Structures are given as C-alpha cells and as structure tokens.
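Quick one: the structure is below, questions incoming.
Left out: one protein chain. Kept in place: all the others.
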C-alpha cells in the first residue's frame, strides 16, 4: 500500500466471461494505471467479485466523472459497485465499555498514521476511558445504558448519523445491539468477538473454552447482523494455550489476539478489501 | 527425549503440600537421576499431577521392584500412578478406512524410528491399503463393516485384546465406535477429528466450515468417549484459509493439519505425557 | 484449484499501463473464461508480472494456436511468457540420499493424486530407498558419488535430459551441485534447505541453531544457483522450539517443517505460480 492518491473500484456481479477485459479496458482507455487488482468467483452463488486500485493522477478526470462514465458499463453487467477515493478518509465511530486494550491499539494505529481514518467520537456506557480518549483530542460521549437501553441506542444511532460515519466499531462494547440497529447498517457495524466462532458464541467464551479443555483459543472480527455472533466473518486467528493456563490467563492471551484480529479486520474494511456475499466475506488482502 | 533406558512415573492425587518432596525424596534416596520433571495442579478439581523421567541405570533395582517399593508412598498420598519402562514398547493397533495420509505419516515415523512403538496390525474396512501396510511387514486385517457392524466391532475388540495392544488409533477410520467399545478402553482409543472442535462436530466438517465462511480450519486429536467428538482433547491446531479455497482445497489443507496433529498427540500419548482429569487433559510436553 | 482442463499463462514484461486490458481483452475476444488471475508490479525493477488460468473448453483453439496468436501481442509489450497446459503433466526427477522424510511426503502426495506430476525416476547416491521407490513403480537409479563426483553429476544431467524432465528436486540430497549444473537449469532445480535462510547457511544448520540459542527454527525451499544456499527463495516457514530441545529434537522438528515447506514450494512451482525476478520470487498463491 502506498499513500499516493488512488481510487479503489469494488464490483460484484453475476459471473460471465469478459468482465475483467471490459473493466480493465475501460480503465486503460483513459490511461488509468492499475496499482493492485484482485478477482474472485464465488462458485455456489455464480457471482464475480473484483477490486482495482488505480492511481488517481493517471486518469484525466476526477472520481465523480469516473462514476458517471463507469455507470454505463456497470449497468450492462448488472454490477453492484462503488468507487472509493483515498483522499477522503473513512469516518469510524468507536464504541467501548471499560476494557481499553482494543481501543488503545486502535488509537495508537490512528495517531501513528497507520490507520488512515477520522474518528469523530468515541462512545461509551462508562466514564473510565474519557481521559485517555480526550488526550487524543477526540470527543468522548457517555451514553447511559442503565436506565433506558432503547433510548441509549437511539442516541448512538443519532450520533452515528450526525457524524456521517461510515462504520461503527464495537471495540469490546459488551452490549448486544437491538435488531433494528443491526439491520439499519448492514456491512457497516464491525465487532470483535473473543472466541474462534462458531465455537463459544455468547457470553464468557474464555470460560467456556477453559471448561472444554481446548488447546487453542481465538478471536473473530465480523460484521454484526441481527443474529448474535453469526454475521459474516472478516478475520480470525488463534493462539496456543495449555493446561497450566487459568481462565484469567486466557483472558490475557485473548486481549492480544482480539486487538490483532480487530486491527486487521478494520484495516481490510477501511481499505475496501472486504466484499460480502450472503453470510460470507471475500477479503482481497 | 533421549533413547537411553528410562522409567516414566506418572501420578495424580489430591493436592496438598509435600508431594514433590516425597516423590523426589524417594527417587533421590535410591540415587535416581531425574531427566525430566513436570508438575501441575488442576485448581477446580484440587488435584495434583506429576510426571518424572528417571534414568534406569541410576537406580539399584528394576521397574518391578520400583513399583513394589513406591506403592507404600503412593498409598499414603492416595495416588493413581503408573511406571512405564522405555525398554518395553507400547503396542498400537491402527484402524483406517480408504484415506491413507494419516497412516502414511504414522508408518513413516514408525519405520524411521521416530515413533518408538510396535504395530501388531492395521485393521481396515476396505482392502485399498493392504499392499502399502504389508510392504512394511505389518499384518493387515480386513474387517467387513457392510453386513454386520456389531460383529465387526466384536472382531476389532478381539484383535485388540489378542495383540495385548495398549492403544487403538483411529487414523481416519470414518466409523463411529459403539458405546460399549468406547467405555471398555477409556483413555486408550485415540481419534483424529477433521475440525477444530467443538466447532463442526459430526459429519463433513470441511463443508460446514466452508459454509460458515471461517478464516481458519483445524484438526483435533482426542480420546474417544461414548459422546461423539466430545472426549478429552489431546492436541489441536489450525491453518489459514481464504475465500478462494473450495471445500476440496480445505480437504487438502486438512490432510496436512490432521496428520500433524495426530502425530503430535500420538507422541504425547506414547511418551506418557498425557494425563486425563475429567474431560480435560494435562499434556506435559 | 480444480481438475478441469486449463491453460496457465504467465507473463513478465516492463511495466506500463494497459497490459492487463490488452491481455484480458485478447482472452475475452476469443470467449476465454478466466478462472484465476494475479498481478504484481516489482517496483525496483519496474517490471510487471501476471498469471492467468483460463478454462481450455472456453476457447475455440488449442494451446499451440493460442501461443501462435498470442505471440503478436507478447512482442508488442516485450513479454517473456509461457503457456502451460494442465493436461500435460510436469516431469520431476527427484534426488535423494539416505533420509526419506521428504521423499515419503512427496511420493504420498503423488500417489494420492494431490501432486499432479510424472516422476520418471528417483536418483540416489545410496541404495537404502530403492525398495520404497520401486514399490511405487518408479525406477530407482543409483549413482555412485564416492569414486568420481564429476562423472556422477554428468550421469545425473544425462538422466535429466533423457527423461525430458521439467524440474530436478533435491529432496535432502546432501550433495553440492557443481556450478555448471546449476547454471544449465536456472529456475528448474529446487532444493529444500534445513534452515530459515539466510540464517545458518551451509552445513549442520540445526547444530548452528542450537548453538546460537534461537527460539524458532525453519526451512527454506529455493531455486539452486551457483552460489550455495543463496538462490531465489520460494517458500519458508518456522516452528517454535525451546531450551529443552536437543539438536536431535531440532532435527526431528526440522523433518516436519522441511517436508511441509518443500511440498508447498513444489506445488507452487508445478502450478506455474512462481515467477523469478532477479534473486527474488513472485509467488501467486
């Protein structure tokens, strides 16, 4: 990945021959220089997915004009598509509770310039992390989850809209989102679950894992849907444990794997590398 | 691990102070030289586990006399214990079906001297692997699973007894053992399951994994109990896959992880490194 | 990967815009259906690399005609290129010494149909593995390395030519090839080195690793050049060890990592996934 100005074109459409030729022909015809290109056919769905990164300075027009011209071709192939402009940062609203390992990791990547996003605010149902967030110059919003949960989620949705955020990141938020909120933003709410799903869905996965005596534990970054812990998986990883590890040790190992998996999943999402097909993801790493 | 003559003493007993001192004191009192020593307390069960490897030539008596003398101490602490003698190889009966990747791996380790066991026979419900097994000079027994399953399993149990085998290895046997057989040999029947349990228990785990869109697949080596795919886990591992992998690719990756995990689990078992506590294992690697 | 009849087109040429469009346009114009497509630009060298898998039955002509027609386009872009036909198996000559773990792994993958190649012969400077090779129905050729090494290597080269082999696999051959032999078959002689190169090049790498006290050991699959252990790396991996492991334990762990790394590297090579650029490889996995 470079920091030069790029357009990222992501496409999904029914599979047939000639798609790559048509798209790359369109780009080449305007002198476009492709920096990175990825393709995939999802066999069961007979659906084709592609992602192209194009150097913006190689094209004679801007993103708006690209979109206008490409729409003709897109219609012909029945494409769902979008063109992202690397000069316009994605906006992430981050939700946390009391635990800060994922937040710390995320904010470090943000302030070091590794994660190229804007974070208009961090929302929490606890006050604990206010000082840390505000040290970064990021507004911290406390939302009360004790008295009226429904109202709290309405508040969260309002903040999300108000900040015109692209994605909502549940960085160990520890609250189950209501179905209406999950359904409103498909493919835009990203959660980190502290188990290697589908094992140990639900509460206290590290204790479940300890109870079962597994030899590895894991974490899963996934899009949130209205079915708990069952949305499309973006990224997962595991780490070895052994009989000497207590549930507390698993929690400790888990923190490391959670932040690693969330940071990778988030990166893929922000760079438009994740395309959703039914309940699965295509991740063009 | 060395190839010198050793005794391996494994113990489990209620936890209290002074156990290590008593056992190592007993060994030291006879000049015994400890090569490797491992300890673990299982907190919930309040139970203590230990394993000692002792150089046989450092002791003034043989294994039988060791057992006779140690029994006094063992009774005092309420120990379950056993003393293995490295000069007496464990005897493994191996059960296979048509797929030979685990068998090939196992027999290679056996003929290269890495896996120090005797294999009195390989049993299969198909004839496919006869020539390969017999090339190794190992008897191959075909057991018909089509006509009378119960009779077939009676035959298998009879072979197991007749060969005075220590363990039965299901190297992708693809048949579910009847409860009476599982119960007869607790901690002695070792299976390799082609998923990262408890995910995707039961049939066709790779297809289940592909369906769910997980980003890693795995394999699990476990002791067989009468609850399917739910016995104590000895060893597990995972391998990364991605959206481009078909179920056939998963099967291919799976073969590699299966044979790796089975070979490790088998090694731990054969070297008396695995102690069972309820439905969990302590593995002194 | 599927087993349908495919052509694999691999290309390298000076980088410029329009290459993908030209190539995929050529394919589309004849109705060609692309199964898999990969691209890479090597920045320092300003060189572009691509690999396309095309379903043979989607094209109206055969491989020979494809090559004839494509040559025009290839010349225009200054391409080095080749078209492989999946119906014509690659031919591998395998060289071994006494250790058989890599050979066993390779022959198992071959006889199970996972590695789709022909093996016209296995060559060795020892007789030890004759029976195992011949059980597979593969000719075993003993070449005497004791009396006249130069003559022995002339013999090996003659066998390689006579069998019209595509690649020579050094599956722990333990002999250093003479420069003339390395130079004659660039990118066609594949070695497995038992260290994570560039660490511990040369002899007895596991002992060097033990001496240095590293916490991981590895293996490297690479193309052989006339500079010892310094050719383009195809694949590597590592495995964790600890202070309790003796050099013999490292050798044992090493066997597993060696065969894994060799089998992956070999697969990439056989499927035309490896392109060489200077002393580096592009591996389109």
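Labels for the chains are A, B and C, by order of writing; each one numbers its residues from 1.
In this text, a residue touches a chain if its C-beta (ideal position, glycine included) is under 8 Å from a C-beta of that chain, and two chains touch if they have at least 3 such contacts.
Quick caveat: nothing in here was measured; it's all calculated off a predicted structure.
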One chain isn't shown here. Among A:97, A:260 or A:281, which residue touches it? A:260
Option touching the unshown chain, where C:63, C:116, C:138 or C:283 are the choices: C:283
On chain C, where is the contact patch with the chain that was removed from view? 40, 42-43, 196-200, 212-216, 218, 232-238, 242-244, 246, 279-283, 285
On chain A, the omitted chain is touched by residues 1-2, 36, 100-101, 104-105, 108, 112, 114, 131-132, 135, 244, 246, 248-249, 252, 255-256, 260, 263
What does the interface between chain B and the hidden chain look like in terms of residue numbers? 17-18, 20-22, 24-25, 27-29, 31-37, 39, 41, 58
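Keep this in mind: only the chains that are shown with their structure count from here on.
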Could you tell me which chains make contact with chain B and chain C both? A
If you average the CA atoms of chain A and of chain C, how many Å lie between those two points? 37
Give the residues of chain B that touch two or more other chains, as numbers and ranges in rising order. 244, 246
